[in-house]
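One protein chain omitted, others in place.
Each chain carries a letter (A, B, C, D and E) given by its place in the written order, and its residues are counted from 1.
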């Protein structure tokens, strides 16, 4: 009767974090274990279990929104890197990510766009190395 | 030989501003006439003539990115209102706009999301009044 | 057997929002009803049901932290007003609120401190009027 | 022996606030009287008595820096208005103020520049009305 | 007659900086010596000699406010580290610091909270190493 148990928020969040952010998401969670393991739980539950699980906006559009927001805010390059990976994982292309960041020059200025592009470049390179290394 | 003249950046920008932001965009331009008419020209040329005119990202995705960024930055409610209109004009639905803003609670906090939703509510209402008034 | 039903996150959040923010919190919720009623539910559940309900930090300290953060961020005067009320409701004094805001001049600059003080002044006045009007 | 008493920080600050911001500065101070009169004193002493009184940068250059910073931060339109007045009072021209704000589109985005220009327009208009009214 | 000389702002600031931030504060001051020694003096005088010396808010509450503000602003991880130390020095517990940062996810978003927690983790570790090394 396992199939009759509805998925909890935490389980749904874990599944979505895994689907969207993959390894990069796991690293974020791992980093919380020794200081705030509860917050790791909240991170599964609220952003992923509650928000990304909502209907009404595709995962692809959600990642476009997140990459745009983190590029514009310009205060969280590490999390931007995680979501560049997330965006690629749910079907946003490299060119589209670059375009989103270039467009942020209009709304948040050229330095924000330049720093976002530097993050994207690093993520793209790391993925290329990994593919080549296989 | 008119057809052989390539569209200038300014002309292309005017056309795109008109297509995307419509009346709300015209109001922004009008507000610049007595203080910085040159900047109105730059606004046609760079954001619209140069950026929105680029290939590689659909207008729909560009507006998703802009609504997300302005919601997260939380410093430009007026321009967010213009882009809520812009998003609707290029095919983003009301529900999708609301979802983008709710998602910003994860990246920029609940106050940013709440204030963005207040802007969306105002724009949606104004459009309803206009439709009913016709 | 009603007493054996554990309080849900939403119920706990409603109770805490009521205890902390009182009327000001209700107004925030009411403002969401026609545009994003789901988000009102998330607001009960996550910030109040999950976060404010946590042990390890008193409600008084939580409101000191929130008033400081919103004063420093300087992008959400309306929510700052709600939390000035919240702070007063859980035992932070007017003088302490003023001191927190003055201190923000060091970390976020004088304009942030001045604008936060203007919010506090408005909330304090409204409360005085209400008391006098009774 | 009055002439031998060195000016205090507060006195120097009052004198400079008066010279730079004039009436607009007085309004800021007046707004603090009923909520945080001590902070008004700190405002005379630190920004004006300590900082603007320093050598090594002209008052004109100091106001260029302040108008640029407040335009770019985009969180304090009221204080930006005070410093547009301050800039005019120490010899920055209207055209220069407009240029500074236009330039901020590069570093903080077009919405920041547009909202700063809206503040400048309001200050310029108010000064024109005042001159005409004399 | 030494005891009759009132403490100057600079002396009071030095004493408070020492009491609150300890070594971490000294490092900030040392870093200014070759570029802006005057600013080191202003740092003693205004934030510490003027603000932290004020009555009306305990040092413990002042550090709660500062940790919250710097976590939410997300632009000054180094200074946040100094104030995590300061908070510990005046009696805020590790658990309380972690709770303040978790709470910032509500007001400034999850990336701000995650990056603040990373700073806290580093400070906590360094203190543990130091204790063990004694």
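In this text, contacts are C-beta pairs under 8 Å (C-beta built on N, C-alpha and C of every residue); 3 or more make two chains touch, one makes a residue touch a chain.
Nothing here was measured: the structure is a model prediction, and the numbers come from that model.
K.L.:
In the complete complex, the chain left out here touches which of the visible ones?
P.N.:
A, B, C, D, E
K.L.:
Which of D:72, D:88 or D:117 sits in contact with the chain that's absent?
P.N.:
Answer from the full complex: D:72 touches the omitted chain.
K.L.:
Out of B:17, B:42, B:76 or B:106, which residue would touch the omitted chain in the full complex?
P.N.:
Checking the options B:17, B:42, B:76 or B:106, the one contacting the hidden chain is B:42.
K.L.:
Can you tell me which of E:32, E:53, E:90 or E:118 touches the chain that was removed from the display?
P.N.:
The single option touching the absent chain is E:32.
K.L.:
Using the touch rule from the top, list residues of subunit E that touch the missing partner.
P.N.:
Given the touch definition above, subunit E has residues 28, 31-32, 34-36, 38-39, 42-43, 47, 70, 73, 75-76, 78-79 touching the missing chain.
K.L.:
Name, in rising order, the residues on subunit C that touch the hidden chain in the full complex.
P.N.:
72, 105-112
K.L.:
I need the residue numbers on subunit B that touch the omitted chain, in ascending order.
P.N.:
Counting over the whole complex, subunit B touches the hidden chain at residues 38, 42, 45-46, 50-51, 54.
Basically, only the chains that are shown with their structure count from here on.
K.L.:
Across the interfaces B-D and A-C, which one involves more C-beta pairs in contact?
P.N.:
Answer by contact count: B-D.
K.L.:
Same residues or different residues where subunit D meets subunit E? The copies count as same if more than half of the interface numbers are shared.
P.N.:
same
K.L.:
Taking CA centroids for every chain, report which one is farthest away from subunit B.
P.N.:
It is E.
K.L.:
Taking the mean of the CA coordinates per chain, how far is subunit A from subunit E in Å?
P.N.:
32
K.L.:
Can you compute the centre-to-centre distance for subunit B and subunit E, using the mean CA position of each chain? Integer Å is fine.
P.N.:
That gives a centre separation of 42 Å.
K.L.:
Give the residues of subunit D that touch two or more other chains, as numbers and ranges in rising order.
P.N.:
Within subunit D, residues 38, 42, 75, 105, 110-112 contact more than one other chain.
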